[in-house]
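Yeah, one chain of the complex is gone here, protein chain that is, but the others are all in their spots.
Chain IDs A and B follow the sequence of writing; residue 1 opens each chain.
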Amino acid sequence: MSTTTTAVLVPLLPFLGALAGLLTGRRAPGFVRPLAVLPTLAAAVLAAVVAWRQGGGDALDAATRLTPTGSVPIDLALHLDGFAVLVALLVGVVATCVQLYSTAYLRDDPRYPSYAALVSLFTAAMLLVVYSGDLMVLLVGWEIMGICSYFLVGHYWETEAARTASLKAFLVTKLGDVPFLIGILALAADAGTFRINGILTAVTSGGIDHPTLIALLLLAGVAGKSAQFPLHTWLPDAMAGPTPVSALIHAATMVAAGVYFVARLLPLFAASTAALVVLAVMAAVTMVGSGLAALAQDDIKRVLAYSTVGQLGYMTGALAVGDRSAAVFHLVSHGAFKALLFLGAGVIIHAAGTNSLAAMARTGGLAKRIPDAYWTMTVALLALAAIPPFSGFFSKEAVLGAAEHAASGDAEGIPGAAGWLVLTAGLLTALLTAAYATRLWLMAFRGTGPGAADHGKQPAAMNTVLWILFVPTLALGLAAWKLPDWFDGGSLTPTLTTSVLSTGCALAGASVMYAAWRRTAALAARTPLGAVAADPDAAPYVSEEESIATHEAAYGDIAAAPDPADPGRTLLGPLHRHAAAGFHLDAVYSALFVRPTRAAARLARFLDREVVETYVRSAGTAPRLLGEAVRRAQTGNVQTYLSALFAGAVVLAVAAVLVANGA
Amino acid sequence: MHLVYPAVLAALLFCTGLYGVLARRNAILVLMSVELMLNAVNLNLVAFDVWLRDELHAGQALTLFTIAIAAAEIGIGLAIVLQVHRNRGTADVDRLRDLRDDAPDAGSDTERADREEKAEAAA
Partner (left out) sequence: MTGAMTTLAASTAPHGFLSPTGVEIVFLLVGLATLGAAVVTVTTKQLVHAALWLVVALGGLAVEYLLLTAEFIAWVQVLIYVGSVVVLLLFGLMLTKAPIGRSPDADSGNRWAALGVAAAAAAALVWVVVDAFRTTWIGLDGDAPQGTTKVSGEILFRHWVLPFEALSVLLLAALVGAIVLSRKRDKEGER
């Protein structure tokens, strides 16, 4: 089998699996689990084969044109370079892990067949995006991911939070996708092709007439998909979906699609200084803001969600300083350890019976009850906080190194300001990241109080997956010396200055948080708080669904909890209130967009009901009155009818004669 | 002979028959009036046939056919009238008013309200 055929099979297998799952899900429940896991596993293996064969050599291109279009041709094109094959491998591995995890996590869920099929479909779409060499084909995968995300966020649609979150996720990403589509069309109109290779050639030869405009339009879509400021608001809310979905879609893969897209088209963005500066500002604001917000969240998954937003900010920051190798390196390592964090969080939520950190801080012995999750998550949190020698350290160092490189003016065509901005924000975020990672770890695993309800041993499938993902979390950093062969060739190894700086920041953040925790932890025993939903016999997802549904009722807010023992509250001080609400961005959007839209809808409704309908009604009334007048003529007397008929005939005949005689 | 004489006579006979059809109450009298109208047409046919000296004598042939058809018609018509009389006890044309459109009563008002509600729901 040629490499191209293998690569085609990679997105195709999960797609067929999804189709088969949807078709047979109800009738043959026994096939659902194999149909969910095996195609994804096969795709992961094939992706590994493709990566092995490609081996970091020259990019492989294959294209077939299905049908001629009017002007700009659309090809089913594959473009396999080092970036594509590695990201595809990540997607395959994480998707397999998630499918495996879901078999246990959603064990008794009646909607599991459709869930598994949608995850498979999502995997296929993501692989299509990764491998595609044509923007239109990429867009197809892009939108399928969007709709899958919508369905999967709304998986617990019985709960209000999940319903609104799914709608919000869909609408906000679509808000970015509209300019994105326009940008793609403008780009294709300028370059004369949808093929990425052709576009990049056009960029190098200066064939793009409006690089800044196109780049900004595309950035809107990227910001929506990759949850960058100001379109990031959907991602924390999307945590109302099942944990495996959060791990796959909203941490490891789909949100990385925007970053990957920019990485593919980086020369286009680099052609516009304005776009790079916008990207840098976007990344800086996202990083710092999400770090602060993560400190104030109470829901463990929302902490991780804001953390994801921040890490994606690192990636866009790397892109803003023109180093896509660093961005994709961080994408891959982050994908691995963030998937692990989310899946571990699923285990914690099940074991603790709550998703609230405040409640976990009042539960003792959680770490002993779930040792697998404890150890793997500890390492993953260290990786997130970029503590050497874990993978997160190396990839983050690559980003910061690139930023430092740009800041010192060594990078060609990259504004130094962007470099400084990314570097400063990156260091600040390193501090914040370490702080909230420490907070999460302390509150989840170092809680004091009565032990949690015994949920028995965690399912083997879930624990296995954690250890599988543990391997890249631990060791992917070593790839920093090998990856440049696969990527653009620039060095990804840490530099001394940034390493010392960022590790210092991280250690500082962790120590400050630890100190704060030491002071506040004692308060926990004095202020009872928290609602625990213990379902020892039910499938793990039940605890999560219940705690999502009850969080607002129990703590007064979907995101925060009034917990005086929270070290994050102590550290943030008056800022806590705003950080917990995501700096009120939702309120701003509500005032700017939602309310005017609602008002316009009310106006339209009023106009339709009261004004337009009046015309319609009167248009109906007039014929009705006329009809009531005419029906009086219907006497039923044949002779009357005949009289009228003959009278008419006479009149007509006379008229005809007169006309014929010219009178 | 002037053609005007038979032609005018035919026209007047026809209109007399027409009056009878429209004004008579008894169905059999209506049938008689129809006969008058048919005969007026026959007279026209004969007169024009004689005037035109038609080789095929189409006028006379048609007259014969009309007479035959009129005989058939009167037979069927009488049968129908008898049937009506047997079923309804009357052969008065102006009492057979089953095709009348009844005045709108209370029932149709609620029906209309129902329909409007449905339209609201559909909108």
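Note that in this section a contact is a pair of C-beta atoms (placed from the backbone, for glycine too) under 8 Å apart; a residue touches a chain by one contact, two chains touch by 3 or more.
Small disclaimer: the values here were computed from a predicted structure and weren't measured.
J.: Pick out which of A:189, A:612 or A:657 touches the chain that's been left out of the picture.
T.: Answer from the full complex: A:657 touches the omitted chain.
J.: Could you list which residues of subunit A touch the chain missing from the display?
T.: Touching the chain left out of view, subunit A contributes residues 637, 639-640, 643, 646-647, 650, 653-654, 657.
J.: May I ask you to list the residues on subunit B that touch the chain which is not drawn?
T.: Here the touching residues of subunit B are 1-9, 11-29, 31-33, 35-36, 39, 42-43, 46-47, 49-51, 53, 56-57, 60-61, 63-65, 67-76, 78-83, 85-86, 91-94.
As a convention for this text, only the chains that are shown with their structure count from here on.
J.: Find the geometric centre of each of subunit A and subunit B from their Cα atoms only, then give the gap between the two centres in Å, rounded to an integer.
T.: 82
J.: Would you pull the subunit B residues touching subunit A in the complex into a rising list?
T.: 18, 21-23, 93-94, 96-101, 104
J.: What does subunit A use to touch subunit B in their complex?
T.: Touch list, subunit A to subunit B: 628, 631, 634-639, 642-643, 646.
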